[in-house]
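All protein chains of the complex are present and in place, except for one that has been dropped.
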Amino acid sequence: MKKYTLKRILTSLFTLLAILLVLFILMQLMPGSPFNDEKLTADMRAALYAKYGLDQPIYIQFFRYVGNMLRGDLGVSYNISKNTPISQLIQSRLPISIQIGGMAVTLGALVGLVLGIIAALKRDTIFDTIATIISVIGVSVPSYVFALALSYTFGFRLRWFPMLFSAKDVLGSSVLPSVSLSMFTMASIARFTRSEMIEVLDSDYMLLAESKGISGPALIFRHALRNALIPIITVLAPLIVDLMTGSLVVEKIFAIPGVGSLLVTAIQSNDYNVVIGLSFIYSAMYIGIMLVVDLLYGIIDPRIRLAKGDD
Amino acid sequence: LTACGGSGSTAASTAASTGASSAAGTAAGGTLNIMLETEVQSLDPQIATDGTSFEVIADYTDGLMQMDADGAAVPALAETYDISEDGKTYTFHLRDAKWSNGDAVTAADFVFGWQRAVDPANASEYSYMLSDIGQVVNAAEIIAGEKPVTDLGVTAVDDKTLEVQLNVPVSYFLSLMYFPTFYPVNEAFFNTCKDTFGTSPDTVLSNGAFILTDYQPAATAFELTKNPDYYDAANIALDGLAYQVIKDSQQALMSFQTGALDLTLLNGEQVDQVKDDPQFTSVGAGYLWYISPNIDAVPELANENLRKAMTFALDRDAITGDVLKDGSAPCYTAVPPQFATGPDGSDFSADQTKFADSCAFDAAKAAEYYETAKSELGKDSFSFDMIVDADDAPQKVAQVVKEQLETTLPGLTVNLTVEPKKQRVQDMQDGNFQLGLTRWGPDYADPMTYLGMWVTGNSNNYGLWSDAEYDSIIEECTTGDLCTDPEGRWAALYDAEAIVLEQAVIFPLYGQCNAEMISSAVTGVEFHPVALNRVYKRAAKNA
Amino acid sequence: MAAQSATPLLKVEGLKQYFKVNKNFTVKAVDDVSFEIYPGETYGLVGESGSGKSTIGRSIIRLYDPTAGKITFDGQDISGRLTHAQNNTLRTQMQMIFQDPMASLNPRKKVEDIIGEGLDIHHMYKTQDERREKVEKILEKVGLAPEHAERYPHQFSGGQRQRVGIARALIMNPKLIIADECISALDVSIQAQVVNLMKDIQQETGTAYLFIAHDLSMVKYISDRIGVLHLGHLLETGTTEEIFADPIHPYTRSLLSAIPLPNPVVEKRRVAETYDYATSGIDYSKGTSHLVSGSHYVKCTDEEFAKWCK
Amino acid sequence: MAEKAIRLGGESTAAAITQAVQELYPEHKFTEAEFARKDNAAEIAVDTNFAAQSFWKDVRIRFFRKKSAVLGLVMIMIILLLAVFGPGMNAYTYSGQDLSQKNFAPRVPGIEQFGILDGSEKMSTTTGTKIVNNYVEKGKDDVYYWFGSDLYGRDIWTRTWEGARVSLIIAVAAAVIDMVIGMSYGLISGYFGGKVDMLMQRFLEVANGIPRLVIVTLLLLVLQPGMITIIFALMLTEWVGMSRIARAEMLKLKDQEFVLASRTLGAGSFFIIFKEVLPNIIGPIITQVMFSIPTAIFTEAFLSFVGLGIPVPQCSLGSLISELYNSFTTHPYQIIPPIVVMSLLMLSFNLLADGLREALDPKMKSM
């Protein structure tokens, strides 16, 4: 197992490096430059290119970037927050995205699981129908519509929660964004849990457990859920990454200083370092979560663990 | 102060003008909650380029001069100044002011700041303010790397005296002084933070009305509190400023309505909702929006009659009144009104009818020119692509423009290509466009900030239009004899503007105004189209 | 029972089939197995689950690349890299019937296309009519009606499906059919139908079978010769009579003694012999082939041979 | 039902047994002839016992039993019809502006008499709420905008269906192409396994590890914005899910005996992948396509939200929503039609997909 983990981590690092290279090439393909404000003269632009080393061949830029990165230096922003180290931007913004995304994931996954389990257990009853309707609506309505409607109702009309994110009331002001973000996760998890649970519930080992007399929560959590969990985790993993790395729409509506809107702004203003830095964080999280998921598989399902371990 | 077209103009002027008097008198304090559309890009005065950053830097830093409520330059850190006979030497005498670390503000701080602005190592984007626009001696050479920064024509005669040498007399030089590019930087303090300068309350020094107390780069919320050591602290009514970046205008309005904001921007659609509200106002943003035809690369657009037909086909009133609704006013001049005041104290473009004959909407004239153009070009259908920023307002305007051109000039088709702004600018600079919807904001309070664009070879002359007569007029006005003859220069500039409009080098559309809500509790916020868009020094908020 | 002719149809010599599971672990699914199948005979391969029966079958038909050993089929060596012609011979002359009649038929294909697939691949017809005719003939041969050609596998019962599987193999006129547990998934009542059919076909066409099963009474019934496999080693081989009358290897003996008999009085009193490789003290890899009599060979060491043959 | 057992027999007399049988079936008159051998040797030789339905018929029956799925299908049909014919149902065009008739609330002939959809709207301004009727105020008595008009005075009905058309085209085209790419990728990767799979999966990981937005925006920046580009962008990113599914299914099937059977018959890899395996995974594939349609519509809507969608004045449901979003608090009626249509479309596709999945998946046979 240890050896496998190590090997897996190494492959992941290699993949990350590949992603970094691809990102670099993509940036190179990006039309325009970070410095094409109307007021800039060509000389000025050349000076800026020289200042940031953008005038050098891409491979030199790449190796320099990788070298710097190993020292924790992700470069500085060119224009959206001039000369600010990317690491500083990420440090201040990522935790907020992770926190709100984390709340959304937790909420969505928990509610989704409960809905899905109920739907599966009470298959073809009114509960099933209600759970299905909720989950279908969850995947059918765009999150910005949810966000604005929530903000209008609970923020503006009822004043239960703040409408805008505030560092002074992080928890309270994260409620509405988390809820609107969690809808899609909740809906997909609910649907998935339902179908997986149905499959598991029909399996022989569930019959055996039932024939032992096990019933109620023990049956569901000890036997059914654990076995249904692998595919659910597989679906959940990319959602986690997406949510934790911020959502432009929700960040825009709730004025959240997260990384989602930062990325969009950076792309639109050709701020290469920010794009690369944030994309890289995204990639690292993606690869990391995939790694965790892979290792989790092993923990949940001993078959996978022992097949992979070299013992 | 700017009056803007549309319903909010009166409200704006009341809000602003009443402020000046009431602020000093009443002890009204409180924190002003201000909405920003975008994050601050930089708090380094020599690196910042955008309005938001300028506004915030100016909140806590004063320059040599500042704007009064009407936008005229009045002394700030310079208690007095002298201008030499030839207009090429400015001597500023500083008042006793302190940095927030207790150091005195000295002439050396200005020298250091200005040298940073031209130091090629810093690659300051606004260095041209010192060179091309400010004409400070040796600035251009230093930027080009030909001379050391110490050669810059600015010297600290003593702690309190700063002397500036110019290449030519620059009539608007004093008004440049409120650009943060010309702000002082305390060298000793700067050396303690270096790379982190301007990234947190600990790495900025204040010498202005407020002190930055809570800030992170690209923060969406940050705060400033009143500076007790400010030389004019007695006249600062506010306890502080709280900024909040909100990118969604509906959330902003709702926040305003709940009282969380005192000052917020609206989008045009929301104006219907608030137009009867006394808190609604519309303030000038200084931008002129216009369409630039690519005269050089598109043969049809090289035809002056076709261009004239197009400019006559544009109904600016409909654009501003029916679609934008934020108070933006139609513009029939190449230099927008309300920022450049002439020798006689009048607004350069106050009279919008002057060139209306050459561009204002007139379907009949449009048709007439269109017919001529068609026969000259031997074609009767035209199709142009127009590149447009992927932002809300430009897309709105473009859709109306397209519709107007197509209905008034049958046979003409306009296809809209929406691009992110950077991309659009790049395309226009590369001449890779047919029609482009673009805008220009003034850099200083002189018509030249606009008229200078259309000389042959200027990088902002996207259409590569070229006219010898025009070039010579502009030449005269910048470095020629007219430099020292304000009245003559003024008249010559009108001649130049007439050429631009008569040849339909650009199709001016409107002067941008912003629709804003200002809480009725707030007075004395000043709005300016140039340099610093909003100034809060004289604002007050009644509890 | 077909007479034994001199040249074997299939000759397997020292076949080894290893699977590398990971760096440190290799499954020796088949280890040094040699046997022969003569034209027209049925060779039964028995052994417990996991002993490598299927693997042998699949190596022979080249679903796997053998790790070592030589397989000669119809005079051609088919264990190495196959030439196009060899491949063609192999894919037509040797066919396979699978265990699970449902899983071995593509559920989305019509029976006609399932049976005709071999014809399609090897372009063995000129017109569609000819193809149809061939398919119908085979259908009839396996006891199905021509109208069945239009149906999908799931529209058949288990026995019928297995008939389709047989038809698919048969249409190529193979000389050897590998039947891998082709009746174990069927009901008792239907097993007999399929076995009967296979016997009929053998009589008619002279095909040889490699009959893989673990139901020994069935194997005994259908096979001419039998090979006993355990842990990848072919422990004993001989004619059916030889094996059943005189099992030498303790494993064979335990296997035979475990066959349940449908006779309650006898069955209730029968005690199976136990055999456990781990504790038996036998090492298969040390064994060599020893001739018992006739075509009866057993794999063991000399001492073991002496001991068992007493 | 009482137990039908003759507890007589054995040593009982024949007559007693006959008697008992008769008592069991009082309504039946037994005759001698009935006890004759049927002599059915010929009959029993033919096994007539098989499931009567073909797969697709089964699917159809299962599908149509599920009401929600049928509802989804019907709604899609209706939206499709309206997307085709809706824009032509009145005289307006999707781009034609009439600034004098901007922001008119919905007004429908006939219904207006009931006091609803009569062109009046409640304006909630900061100075109070008031009822406005632009038709009356501007004296446009004979003008009708069924869904109202937008800020340029364009007909929202026409634009909504025009947008639905564009969204549907994008969705379907993207789904189809994505299916082709994703499916082939997954199938090939799964079938060949080993190093090929390893490489292809690494590539996938790299492609997936880069935020989609980066890829899509870059693409839109490089190419001309427009429908084709959007479809292309979707193609680049949306196929990953499909390839996963196809690969997983392939892994499940490739060792199935029918695949082995094909291999023993000498079939080539591509024959096996596309002719043998593909028809068997059509269920999950169709389901995934159905699910990917809403994703495509969403993605396009997101692109519109960041200003990278279909160029104005053309519209898609997504761009309509992001455009009319700005009127959400002022003229809420404007954003309602596209949102409702979009949500209905999503809902329908999701319902349809759910229904198809259940109909196509033999595992969920019971109901």
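As written, the chain order gives the labels A, B, C and D, with residue 1 at the start of each chain.
Keep in mind that, in the parts below, a residue touches a chain if its C-beta (ideal position, glycine included) is under 8 Å from a C-beta of that chain, and two chains touch if they have at least 3 such contacts.
Just so we're on the same page, contacts and distances are computed from a predicted model.
Per its UniProt record, the hidden chain corresponds to "Oligopeptide transport ATP-binding protein OppD" from the list "Cytochrome B oxidoreductase", "Quinol oxidase subunit 2", "Oligopeptide transport ATP-binding protein OppD" or "Sulfurtransferase complex subunit TusB". Interchain touches from the omitted chain, evaluated on the whole complex, reach A, C, D. The chain not shown here is touched by just one of C:99, C:160 or C:239, and that residue is C:160. The residue touching the chain not shown here, chosen from C:60, C:149 or C:195, is C:195. Among A:53, A:67, A:172 or A:302, only A:302 touches the chain that is left out of the view. Although one chain is not drawn, its touching partners on subunit D can still be listed: residues 1-10, 12, 14-15, 17-18, 21, 24-25, 28, 30, 32-38, 40-41, 43-51, 53, 58, 61-62, 65, 365-367. Although one chain is hidden here, its contacts on subunit A can still be listed: residues 123-124, 202-205, 207-215, 218, 222-223, 226-227, 300-303, 306. Contact between subunit C and the absent chain runs through residues 48-49, 157-160, 187-193, 195-196, 199, 214-218, 220-221, 244, 254-255, 258-270, 272, 274-275.
In the analysis below, only the chains that are shown with their structure count from here on.
With centres computed from CA atoms alone, A is the chain lying nearest the middle of all the protein shown.
The distance from the centre of subunit B to the centre of subunit D, each centre being the mean of the chain's C-alpha atoms, comes to 52 Å.
Work out the mean CA point of subunit B and of subunit C, and you get 89 Å between them. Counting partner chains per residue, subunit B shows two or more touched chains at residues 250, 254, 257, 390, 420, 423. Touching two or more other chains at once are residues 221, 306, 328-329 of subunit D.
On the side of subunit B, the complex with subunit A involves touching residues 39-42, 44, 47-49, 120-123, 125, 127-128, 143-144, 195, 199, 216-221, 244-248, 250-251, 254-255, 257-258, 260, 390, 420-423, 425-426, 429, 438, 440, 443, 459-460.
Against subunit A, the residues of subunit D that register as touching in their complex are 68, 202, 205-206, 208-211, 213-215, 217-218, 221-222, 294, 298, 301-302, 305-306, 321, 325, 328-329, 339, 342-343, 346-347, 350-351, 354, 357, 363-364, 367.
For subunit D in complex with subunit C, the residues that touch the partner chain are 46-47, 49-55, 256-258, 260-267, 271, 276, 279-280, 282.
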